[in-house]
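With one protein chain removed, the remaining protein chains of the complex are shown where they sit.
Just so it is clear, A and B label the chains in written order, and each chain counts residues from 1 on its own.
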Amino acid sequence: MSKDNNKSTKTKAPKEQPKAPQAAAPKVSLDPAYIGRITGTLLAICAAVALLLGIVNYITKPIIDEAQAAKNAAAMAQVLQADEYVPLEGELPEHVTALYSAVSGGETIGWAVQTTANGSQGPITMVVGVDTAGAVTGVSVIKHSETPNIGTKVVADQNVLDRFVGLTHENGEVTINTGSNSVDGVSGATYSSRGVAAGVNAALSAVAGLS
Amino acid sequence: MSFTTLFDIALGAILINNFILVQFLGICPFMGVSKKMDTAVGMGFAVIFVMGLASALCYPVNLLLQALDLKYMQTVAFILVIASLVQFVEMFLKKAVPSLYEALGVYLPLITTNCAVLGVVLLNVQENYNFIESVVYGLTGGAGFLLAIVLFASIRERLEFSDPPKAFKGFPIALVTAGLMALCFMGFSGLQIPW
Partner (left out) sequence: MDFGKQLKEGLITQNPVLVQLLGMCSTLAITTTVSNGIGMGLSVTAILICSNVVISLLRKVIPSQVRIAAYIVVIAGFVTIVDLLLQAFAQDIAESLGVFIPLIVVNCIILARAESFASKNKILPAAVDGLCQGIGYTLVLVVMSAIRELVGTGAIGATQFFPAEYSVMMLTLPVGGFLTLGFLIALMQWAQNKAGKGGK
């Protein structure tokens, strides 16, 4: 390993002060002024970095939040069109990261559930629309890290995601390829397909748990 | 959070999503320290210890940052915690177990720049693990590292006596070996707990 940044592995025996705890680089003094100087310099650097980061964060945070919110809003509108989405308070079930009731004309026409489930390369975050009959109205993936051209054949292909439309929990949980309530997966992308199914199941369960 | 969840996390960290062979975290020491079995084992245990402790220490730090709405300071805070932790471990080992300290030599401070340590802390945040889950993930992630590095060292010790093409001597043949090991570990990817 061609690295050479050892903090204190130069084993020179402490020559002077016997109370010096580190047998580090030559002549480590416990002189308070020296300790004060190095601590002070380190603190000054930390403070400068923290200040710079604070400024950059202040500038970029609104942009990041806005982009995220726009993405969420677009995803919700795509799965279940409604005039407004009211977030539901209270404790959220497992895998559910946000729960909105979709309101049109003063009436709740369904729910938009944001869930996260494990795909093949990490978590997949999606928005699942569920209508008042407990059926899926649409699935939109908003965040994933699936392998390009393998997992993305599921999470980035709306045709595949649309296979989940209309599914309910009447015949049990949604499964891939086999079972009474199954959806065709994509061959070679089973884990990604299962991840989406898990997210859909979490959404359907969450909505069932509301009523 | 039940025993099943913890077992799931452990199995994932050691086999299914092995830190080195699947997630690519910790490659530098994996390649650098695996020439001899004893250093590999020593490094593996040191990494388990540091990863577990780092997970434990960074959990409250993360809570503090979230409470103060300072999420952007995560990277800086975590790496400082890890660097200080490694420094203390070094000083402790020097006093308490000098033989291990001598054996690890320059590799001990290198744990600071081990992607696996910072990686496991960041993954704990990303997965929203609670304290116990974070520590378990840290310890078992280190165990996965130990497993991979011990297996690799045993092969590499034999590679010393083999005769690859001149261009492949050293790192390249070791990387090809690691690739074949990664291929084997792919077999675990379907492993799931049935209950």
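The definition used in the following text is that contacts are C-beta pairs under 8 Å (C-beta built on N, C-alpha and C of every residue); 3 or more make two chains touch, one makes a residue touch a chain.
The model shown is predicted, which means the values in this text are computed figures rather than measured ones.
Interface note for the absent chain: among B:Thr39, B:Asn62 or B:Thr112, the touching residue is B:Thr112. Considering A:Val86, A:Val103, A:Ala135 or A:Ile150, the position touching the chain not shown turns out to be A:Ile150 (whole complex). Residues of chain A that touch the chain left out of view are 1-5, 7, 24-25, 28, 37-38, 41-42, 45-46, 49, 52-53, 56-57, 60, 63-64, 67, 122, 143-145, 147-150, 188. By the touch criterion stated above, the residues of chain B touching the omitted chain are 21-28, 31, 72-76, 79-80, 83-84, 109, 112-115, 117-119, 122-123, 126, 165-176, 178-180, 182-183, 186.
Note that in this section only the chains that are shown with their structure count from here on.
Put simply, the C-alpha centre of chain A and that of chain B have 22 angstrom between them. The touching residues of chain B, counted against chain A in their complex, run 28-29, 31-33, 72-73, 76, 80, 87, 90-91, 94, 105-110, 113, 126-127, 189. Every residue of chain A that touches chain B in the complex is listed here, in rising order: 1, 3-9, 21-23, 46, 49-50, 53-54, 56-57, 123, 191.
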